[in-house]
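Note that this is a trimmed complex: some chains were dropped, and none of the rest were shifted.
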Amino acid sequence: MADARFFELAGPYSLNRLEEISGATLANASDAAREFEDVAPLSAARAQDVSFLDNKRYLPDFQASKAGACVVDPTYADHAPAGMALLVTSKPYRAFARIAAAFHPEPPPLGRVDDHAHIDPRAALGTGTTVEAGAIVNSNAQIGERCHIDGNAVIGEGVVIGDDCIVGANASLSHCLVGSRVRIHPGVRIGQRGFGFDMSDFPYLDVPQLGRVIVEEDVEIGANSTIDRGAGPDTVIGAGSKLDNLVQIGHNVQVGRGCVVVAQAGIAGSSVLEDFAVVAAQAGVAGHLRIGRGAQIAATSGVMRDVPAGQKVAGAPAMPVRDFFRLVSIWQRLLKAKGKSDE
Amino acid sequence: MADARFFELAGPYSLNRLEEISGATLANASDAAREFEDVAPLSAARAQDVSFLDNKRYLPDFQASKAGACVVDPTYADHAPAGMALLVTSKPYRAFARIAAAFHPEPPPLGRVDDHAHIDPRAALGTGTTVEAGAIVNSNAQIGERCHIDGNAVIGEGVVIGDDCIVGANASLSHCLVGSRVRIHPGVRIGQRGFGFDMSDFPYLDVPQLGRVIVEEDVEIGANSTIDRGAGPDTVIGAGSKLDNLVQIGHNVQVGRGCVVVAQAGIAGSSVLEDFAVVAAQAGVAGHLRIGRGAQIAATSGVMRDVPAGQKVAGAPAMPVRDFFRLVSIWQRLLKAKGKSDE
């Protein structure tokens, strides 16, 4: 079902093969030879498509789906419509991701440097790396193998990028070291000077920002996000962390491994996210704070204090999420009481 | 008064002609032959300028204005200073827009492809379309007639753009189909992969994002806004909708017709804005929600539940706006009571 103008299509695959690819288990071995042509959402899938159920909100869509096969958690297997082949797994989204990637593999980079790319003679490009028209690779930059530098991106002097990285269109990188398998979306800004200046007199005086940005391996950085370089220490984005679009990371921030920062959230200068912390959309973390391992900051909250490991917080100022929901119910009670007194 | 370095000037126009152009009615027919040279804000207008009053906040400026003519709602006509010619209409802002456009027409695209634009031989450009230096149009992209693709913009492989569109400087489009008369401001990001990955194990696993972005006709998208492509379904921006700067639209979001999303607001994945919904600045709509037709989300609110058609909500979590203001007045009462007990 994916638009052939934008996505390559591989396959078909038998369910037997999809079982191997996905790690899920076929509920009914007699389906093993059935062949499938593509993936599709539950509501749009046809008999030749594989779909998935990951969120119980979509159970009605599952029950009404025309998908020939579906990846599903064992809990929901009994709700399947008749004739639907089931690939059962406790991690259906992950299994589906593997199947979708098998049907729609990302084309490998062509290893072609466009005649209209601007590569400084002192820069180094690894084998298999593609650089599109208008992209600039400045002096002493080092780019690894099989990378894709998209049109009009700008790689600053001395920047180091690992293997198998993608730098999106019109992105710009300076003062940074980037690990392998990092995906930088269009319009991302990495390495510009942090927001550091002395305000004790006017005009204010800029403080030189002498750190770098270290982006570890397997990181994803969403479109138009901004990551300032450190003031002295480095700004660090830990391995495997995922940043969404329009995220702001201030100077000296340390984002641990496996963190998730959702769209339009911001982490102010010198704060630390320990491993696996999650900051939901539009949330803000003030400067010089420590967000503990696995802590979760709800969307739109404003964090003004350290958050212990594993704690979930919400609100502005942020408080434990259970307190926040109790506070909201107190507000509702007050509103109801006022409604009565207004009558 | 507009700076001639940036804006062309047409005219002069008689009030008779401006009556025709604007659809407003001249209060005093004896003014019909008076000629005007430009438009200007109330406080800066001179005798040869046409101004407008649209917001009663500016009534004192109206009363003190030196504008020779003014577009005004009948309600305020009596407050006009002596000698000011009045163009009366119940829609003064709309009438003024037409007059301002008559004095300052946007120059048509020259239909010139710069020698330093990068057009793939397999791409198609309509007649009259201008492509500026550094802009890239990749293979199999199709661009309609009379478009303007500004400097260093990047149009991805297979992208389709209708007629009379503007793509601003340094914007990038991929995996999208764009209708006619769409205005995409500088730095906009359309079509990058949505923020979809499985978190059941670490490292997380990206889920292929196999949908597109569909931008219907007459849409405006503000500078540095980001619209991710769908995960399977498409992300859709309905006809005539207006998005301001730095707006985030997540994967699979459906924005209806005539919606308005103000600066720095965000709509999380798979949510639906029905026609004519308004999301004010910095507001956030969580994922998988439905915002009803004509609903209005106040600035900075955080919407965690569906909003019925026509309802106005505010606060975080968002509640009906009347409840929000009552809650604020309850807070103020509590503060006053505490102030007394603190004495």
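In order of appearance the chains are A and B, and numbering begins at 1 in each one.
One rule holds for everything that comes next: a contact is a pair of C-beta atoms (placed from the backbone, for glycine too) under 8 Å apart; a residue touches a chain by one contact, two chains touch by 3 or more.
Remember, predicted model here, so these are calculated numbers, not experimental data.
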> Full complex copy number, with 2 in place?
Replying inline: 3
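Definition applied: only the chains that are shown with their structure count from here on.
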>> Looking at the complex, which residues from chain B come into contact with chain A?
In response: 118, 134, 136, 138, 140, 152, 154, 156-158, 160, 170-172, 174-175, 187, 189, 192-193, 195, 197-208, 210-212, 224, 226, 228, 231-233, 246, 248, 250, 264, 266, 268, 282, 284, 286, 288, 302, 316-317, 323, 326-327, 330
> Of all residues in chain A, which touch chain B in the complex?
Replying inline: 1-3, 5-7, 39-41, 44, 55, 57, 90-91, 93-94, 96-98, 100-101, 104, 106, 114, 116, 132-134, 150-152, 168-170, 185-187, 218, 220, 222-224, 239-240, 242, 244-246, 257-258, 260, 262-264, 276, 281-282, 299-300, 315-316, 328, 331, 334-335, 338-339
